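With one protein chain held back, the other chains of the complex are shown just where they sit.
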Amino acid sequence: METVAFNVEELRNDFPILSKKFNGKTLAYLDNAATSQKPRQVIKAICDFYEGYNANIHRGVYEIEEKATMKYERTREATSRFIGAESAEQIIFTRNTTESINLVAKTWGASNIRKGDKIVVSLLEHHSNVVPWQVLAKEKGALLEYINLKEDSTIDLDDFKEKIAGAKLLAITQASNVLGTLVPVKQMTSIAHQEGCTVLVDGAQSAPHMPVSMTDIGCDFFAFSSHKMLGPTGVGVLYGKREILDAMPPYNLGGDMISEVHKWDVTWNELPWKFEAGTSNIADVIAYYHAIEYLQRLGMERVREHEKSLTKYALKRLSEIKGLRYYGPDDIEMRGGIISFTLGDVHPHDIASILSREAIAIRSGYHCAQPLHEELSLGGTARASFYIYNTEEEVDRLAEALNEVRKVFAK
Amino acid sequence: METVAFNVEELRNDFPILSKKFNGKTLAYLDNAATSQKPRQVIKAICDFYEGYNANIHRGVYEIEEKATMKYERTREATSRFIGAESAEQIIFTRNTTESINLVAKTWGASNIRKGDKIVVSLLEHHSNVVPWQVLAKEKGALLEYINLKEDSTIDLDDFKEKIAGAKLLAITQASNVLGTLVPVKQMTSIAHQEGCTVLVDGAQSAPHMPVSMTDIGCDFFAFSSHKMLGPTGVGVLYGKREILDAMPPYNLGGDMISEVHKWDVTWNELPWKFEAGTSNIADVIAYYHAIEYLQRLGMERVREHEKSLTKYALKRLSEIKGLRYYGPDDIEMRGGIISFTLGDVHPHDIASILSREAIAIRSGYHCAQPLHEELSLGGTARASFYIYNTEEEVDRLAEALNEVRKVFAK
Amino acid sequence: MSDEIYKEIILDHYKNPHNFHKLKDPDFKAEDTNPLCGDHVEFSVKLQDGRVSEVGFIGRGCAISQAAASILTDLVQGKTIEELQKMEKEDLLEAMGNPDLGPVRIKCAMLSFKTLKLGLYSYLSSKSSHT
Partner (left out) sequence: MSDEIYKEIILDHYKNPHNFHKLKDPDFKAEDTNPLCGDHVEFSVKLQDGRVSEVGFIGRGCAISQAAASILTDLVQGKTIEELQKMEKEDLLEAMGNPDLGPVRIKCAMLSFKTLKLGLYSYLSSKSSHT
C-alpha cells in the first residue's frame, strides 16, 4: 500500500465534524480513547452500501449479495494484514473489544479454566478485561491476581514474573486507557508461554495508535474495536491462534455459524464463521475497511510519531498549570497519547463540563478502570487523549481553558 | 404520531437503491425476509451522527456526547412504544435476533433450565431459535420437543397442547421465514402460562410486517432485528418482562454494564444497561429510530394490508406457472408476505442465479430452516418475500422470469 | 467564558456550603453515592411538630452535586412532612437557578433530591409499621 504525507491540516479536512462549529467554536476533540472521529471515506462507504448494494451475505446468489459478501470478506483480509495475523480465518468480527474478550472467557475460558487455576491481569486493565475474569474465577474457583505497577506507572516485571509462575491465563492490555502506559506484551508473552500460559492481549488502545503484529507479539488472542480507530461503532475484532480457535466451542448459536442443522443435532461451520452467528453488522464491517486503509496509508509508525510529539508538547503545557497533576510515565517512549490529570480539588466532571462550553471534549471519571483509581487513591480523573487529527493549537486551547477552570473554582 | 398516505410509488423514492440500474434494469428486491432495504432517512441519520455529534455515550459530559446519549436512548423509547412494551428499560439492544435469543438461552436458560425440563419449539423455527435450545438441552439433560404442523402448514394446536404440558419454556416464531405461516402466539402464550411455562417469541419476521404488542401477546421475551425493518445492520432487540430481566445474570461483562468494580468484586448496573456491555453500536441504534418512525408513519396495519394484497396477487400469478409449487398456507389471513416455491426439478440456486441477471433478487436454499425442509422432504426452495416498496409490477417480472427459467432448463 | 451550568448561586454554595455538618440524634439519616462520579451525600434531619426543624449534610463530589445538596438543605428547612412529600425535582432545579444541565450532569443534581426523598420514605414507613 502506498503511503501519503502525514499532513495534519490536510487530513483534518477528511473529518467533517472537525469543520463544524459548536458554541461558535471549532471542536477540539480530545476524547479519542473513548472513541475516534470518522473520516468521510468511512462514512461514504456506509452510504454506498445502503444506497448501492445492501443485501444479506453468505447465502444468496444474486448480484448485490455477492458484492456485499466480497466486500465484507475483504475487510477480514485487510484486518488480518493490518495486525500481521497468519491468516484471515483467524479474524472474527464481534461488536467491540468487550465482546471479543467475553467470547474468549465464555468459550475458551469455560472449557480450560479449572478450580485452583490462576488468571493473571494487571492493575492497568479496563473493566472489560477484568470483570469477565473476575466472574469466571468465581464460577470456577480459580484465582485472580493483579500485576502491580512500579512508581513510574509501568508494569512491575519482577512482580509479573512471580505471579505468572504456574498461571493458566495472562490477560493484559497493551496500552492503558488511563495512564497511557505501554506494556511490553511481546516480552511478557514469551515469558508466559514458557510457563505454558495462554495470553490474551487487549489491543483496544494500541491497535489504533501504533504498529502491532501478531506474529511478532506471539499472543494467543488479541482484541480491539473499530470505533477507536476511525471505523464505525458496532464492530470489534478478535484474533486467535488457529489451533485454539479450532478447538473452541462456538459462542452465539444460530444462522450462519452452522453447517448443518437437523432436528436433534447440528454441525458447526468452519472458521471464522463458526463465531459469527446471525446477520452480521454488514454495513459497518464493510466501512471498517476504509478506516484500516486510511491508517495504513498514513503509516502506523507515523501515527505513533505524531502522537508522541503531541503528547510531549501537552505534558509540557499541562505541567505549567498551577495545581495540575498528571499521571502515568514521564518517559514518552513508555506512554501513548493519553493524559489523565487532576486540577487541585476541582471535580473532574466540573472540569469537563466547563471545557465543553469551549467546545473542548475531554472525559472525566474512572474511565472504566476503577480498580486502578482505587489503587492510586484517586476519586476520578480528567483525561485528554489524542489522535491523528489533533494539533498543538488544540493543546493550547486545552491549557488555556484549564487555567480558566482554575479561576472559576478558586475559593 | 401522524400517519401519511401509503403510496408505494412515492415511498419508493425514499429508497435510493430502488432507483439504481443493475444490468440496465431496476432492482426488483424480493428478499426482504433476509434483510430489507433502507430509506434515505435512516442512511442520513448515520451520516448526521458521524458528521455532527459522534461520541461515546453514557459517561462523558460534553455537548456532543450528551446529544448522542439522548438520541441513543430516544431509540429505546421509540422501540418500546413500537412494540407496546410496558417501559423502555425492558428494551435491550443486541446485534441481531440471534444474539437476543442466545442472551436468553445463556442467562435465563442457564439458570432456569434443569435436567429433565422440557423445552418446546415448533417445526417452523429458524436455526437461531433452534440451535441455542438444542445445545442448552444437551448441556442440561433437558428435552427438546417440536410442535408439528397441520396439512395446511399452520401450527397443530392439539399437538401444541399436548407438548406444552409441564414444559418449562416455549420458544416460538410469530411468523415463519419459509412458509410465511402466522402463529397464534397470544393464544399459545396464555395456554403456556397456565402451565407455568416461560414464553419467548421470535419476532424477526413479524415485528417488521404487522402490528405487535407486548402487553397484548403477554410473552416473557420477544426478539427481533433492525435490519429486517428498514433499519441498519448490527442492531437487534430483546424485550423481556421486567421481573425476569431483573433476576437474570448479565451476559457480556465489561464497560458500561457495571455499576462499581473493585479488585475482587463488581456490582451490575440497572436495566437495561446491565445487558449492554462495552461501546454500543451507537450510530446504528440512533439511525434505527428513523426506521421505526418511518414504519409508524405508514401505520403497521397498512403495511400488513399492502403485503397481504401483494401476496394474494403473487400466489395467483405464481400458480399459473407450469411446474411451480409453492408452500405454506393458502389462507391469506394465515400468512405473511413470504412465498417459498420449487419449479419442477430446477435447483433453487439456478433459479436465483438466472433471476439475478434480470435484476430480480430472491433467495434460495434452506433459509436457515433445515429441520423444516427435512420434515417437508425438500432439498431446498426458492423464496420471494415482500415489503412496503414492492409492487404488482415486480411480481409480474418475477413470474415472467420464472417462465424463462423453465424454458432454459427444459430437458 | 460561558458557564450556564456554573451560575453564581451554584459556585457560591459549592465554595461555602450551607448546613454542612452532621446532626446529633437526627430523626432520620440518608446517604447515597453516584457510582459514576463517586459523588457522595449524607443528610441528617430533625423534625419537630411535623416540620423540619434542623437539617445538615456532608459530602464530597462535583460542584453540581454539592451545591445541590447545600441548596436543598435551605429549601427543606421549616417545611412540613407533607410539603416534603410533595416537593418535585423542578423545585430543586428552580432553586438552583435552572442551570442548563445535560442528561448526564442532571444526575449529579438529583442525587441529593433522591437521597433525601428515599430517607424520608423509609422513615415514614418505619414509623407507620411501629404504630
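Note that the chains take the letters A, B and C in the order they are written out, and that residue 1 is the start of every chain.
By definition in this document, a residue touches a chain if its C-beta (ideal position, glycine included) is under 8 Å from a C-beta of that chain, and two chains touch if they have at least 3 such contacts.
Please read all numbers here as calculations on a predicted model, not as lab measurements.
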- Visible partners of the omitted chain are A, B
- Among A:Asp31, A:Glu63 or A:Glu307, which residue is in touch with the absent chain? A:Glu63
- Which of these, B:Lys21, B:Lys322 or B:Lys411, touches the one chain of the complex that we don't see? B:Lys411
- Residues on chain B facing the left-out chain by the touch rule are 23, 346-350, 353-354, 357-358, 364-366, 379-380, 401, 404, 408-409, 411
- Item | Interface residues of chain A (partner: the chain not displayed) | 58-61, 63, 65-66, 69-70, 73, 259-260, 267
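Definition applied: only the chains that are shown with their structure count from here on.
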- Quick one: point me to the chain whose Cα centre is farthest from that of chain A. C
- Centre to centre, by mean C-alpha position, how many angstrom separate chain A and chain B? 31
- Task: Quick one: report the Å distance separating chain A from chain C, using the average Cα coordinate of each chain.
- Result: 39
- Per-residue overlap in chain A, given as positions that touch at least 2 other chains: 23, 349, 353, 364-365
- Message: Where in chain C do residues touch at least two different other chains?
- Response: 36, 105
